[in-house]
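Supplied in structure tokens, the structure appears directly below.
In this view, the complex is presented without one of its protein chains, the others remaining in place.
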Amino acid sequence: MDATTILFWIFASISCAAAVAVVATQNVVRMAFWLIVSLGSVAGLYFLLSADFVAATQLLIYVGGTLVLLIFGVMLTATGPYSQIRTSPGEALLAGGVGSLFLAMIITTVVSVDWDSLAAIQQQDPSYASYAHEPGFNPAEEGNTARPLGLKMLGISLEDLGRTDGSLSHGYLLPFEIVSIHLLVVLIGASYLARAKRRSRPDQPS
Amino acid sequence: MTDLVGHFLIFTIVATVLLVVPLLVGRLVRPWLPTEEKDSIYECGEPTIGTSYIQFDLRFYVVALLFIIFDVEVAFFFPWALVFGGATQLMDPTLSAEARSGLTDKLLNLPSSGLAEPISAETAHTLALTGLCDILVFFGVLLVGFAYVWKRGDLDWVRAMVVHARQARTNSTSLLIPRGGSASGGPGGTTPRETAVVP
Partner (left out) sequence: MECISPLLAAGSIGDFLRTQRVPFCGCELDSATVLILTAIIHAAFLFAMFGLVPFFFIWLERKVAGRIQDRLGPTRVGGRFGWLQSLADGVKLIQKEDLVPSMADGLLFRMAPYIACVATFGAFMVLPFSDGWSAVASDVGLFVLFAILSIEVVGIILAGYSSGSKWSLFGGMREAAQMVSYEIPLAICGLIPVLAVGSLNLTEIGQVQSGWFLNWLVFNSPFTFLAFWVYFTVSTASCKRAPFDLAEAESELVGGFHTEYSGMRWSFFFMAEYASMFLVSLVASLLFLGGWHTGIAPLDSVLTGLRETAAASPGFHVAGYVANLFGMMVLASKGAMLVFVQIWLRWTLPRLRIDQVMTTCLKYLVPMSCGLFLCQIIWPLVVISAVGRSTLVAWPEEMGGSIGERMGRQSVTRPVETDESAGQPGDDIDESAESSPESLPAVTESQDKVSAGSVRPHSVRTAARD
């Protein structure tokens, strides 16, 4: 086994174990902590897939930001000590059933794909092959994805370079702008909700 | 990237081990005499009143939410800044051919020098202008949101004070706020009594 495989197994098992711990824990803040561990290991998996930018974003936003939000959320709702969440056996059974159905679906999907022939098809496809083996300016070990991603945000796809049949892809120019609208909606929604809460208790300002 | 992940894992392990060592060494020499008083929560020597897991102020949540949105936005800036920086450098018409080809390879993520036609200053100019429009729209939309939140007073940490100040202004009694212009929640506009609501 090479280092990548070993690291994959380590991080995959950490993220699965932490995910199970999220469900099994009853204390909300511990749940948030295990969630962070799980999300952090997913960032490790992204790094292993050479998606350095996405992985760092995952760390910055989920691990650094979401926990803060979660804890504040807990603080807003918490009334009893440690705000325990107890599940009744019926709920546990239902959740277990839905969870195992979903797991079964994923497993069937993974098993039903013939990975060897897929790899062969990908090797035959010239555009995929050149893309996959494109070493890029930096060695892949140092990360290669940030600049192609940035160019895509300007509507330029590096896969199109030298392509003459006019079948250009559009990059992510439109999604990029839509993201900003989306964030605006979230921003205004958040401040609206905060105000709605405040209005309901006019006798207690702030 | 295997390198990075491996390093991070090992760094975590090494740091944890090396931090545990002094604790373990300390176990040999340090006392362990727990008493009820010692194990209780410190509240300035008084017996603890109530639990500390209380409902907290909403504005912390709003600020965190606002800033996670900005976090997401800033994360998008990083790859964009790489491309825009490269494009503005290539815009310089006085650039030497060698540097131009180097910058092109870097920007287009090409493996070795000399494979691609260097990007000309004009092309780079178009690219930079596209980038500029791109970010102005992206950033502009977000700044509209920021301005909205600011205007509606969600950025005011001590809201009571701001409301107070507004009332004072509308009553045009300048007695309460000596510096009438700075009533927007800035450091100048606070009076000691009102800051009592600060957690």
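Residue numbering begins at 1 within each chain, and the chains themselves are lettered A and B in the order written.
Heads up, the rule we're going with is that contacts are C-beta pairs under 8 Å (C-beta built on N, C-alpha and C of every residue); 3 or more make two chains touch, one makes a residue touch a chain.
Not measured: the values here are computed from a predicted model.
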Inset, instruction - Could you tell me which of A:Ala18, A:Leu45 or A:Leu59 touches the chain that is not displayed? - result: A:Leu59
Inset, instruction - Mind listing the chain A residues that contact the chain we can't see here? - result: 1-3, 6, 27, 29-30, 33, 36, 40, 52-53, 56-57, 59-60, 63-65, 67-68, 71-72, 75, 82, 126-127, 130-131, 133-135, 137-139, 141-144, 146, 159, 161-164
Inset, instruction - Just the residue numbers, please: which parts of chain B touch the chain that's not shown? - result: 2-4, 6-16, 18-19, 22-23, 25-27, 29-34, 38-44, 48, 51-54, 56, 60, 63-64, 67-68, 70-71, 74, 77-78, 81-96, 98-103, 105-107, 110-117, 125, 128-129, 132, 135, 139, 143, 146, 150, 155-158, 161, 185-187, 190, 195, 198-199
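Operating definition for what follows: only the chains that are shown with their structure count from here on.
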Inset, instruction - For chain A and chain B, let me know how many angstrom lie between their CA-based centres, rounded off. - result: 20
Inset, instruction - State the interface residues of chain B toward chain A in the complex, per the touch definition above. - result: 1-6, 8-9, 51, 53-62, 64-69, 71-73, 75-76, 78-84, 86, 105-111, 116, 127, 130-131, 134, 137-139, 141-142, 144-146, 148-149, 152, 154, 158-160, 163, 197
Inset, instruction - Report the residues of chain A in contact with chain B in the complex, numbered from low to high. - result: 3-4, 7, 10-11, 44, 47-50, 52-53, 55, 57, 60-61, 64-66, 68-69, 72-73, 75-83, 134-138, 140-141, 143-144, 146-151, 153-156, 158, 161, 173, 176-177, 179-181, 183-184, 186-188, 190-191, 194-195, 197-198, 205-206
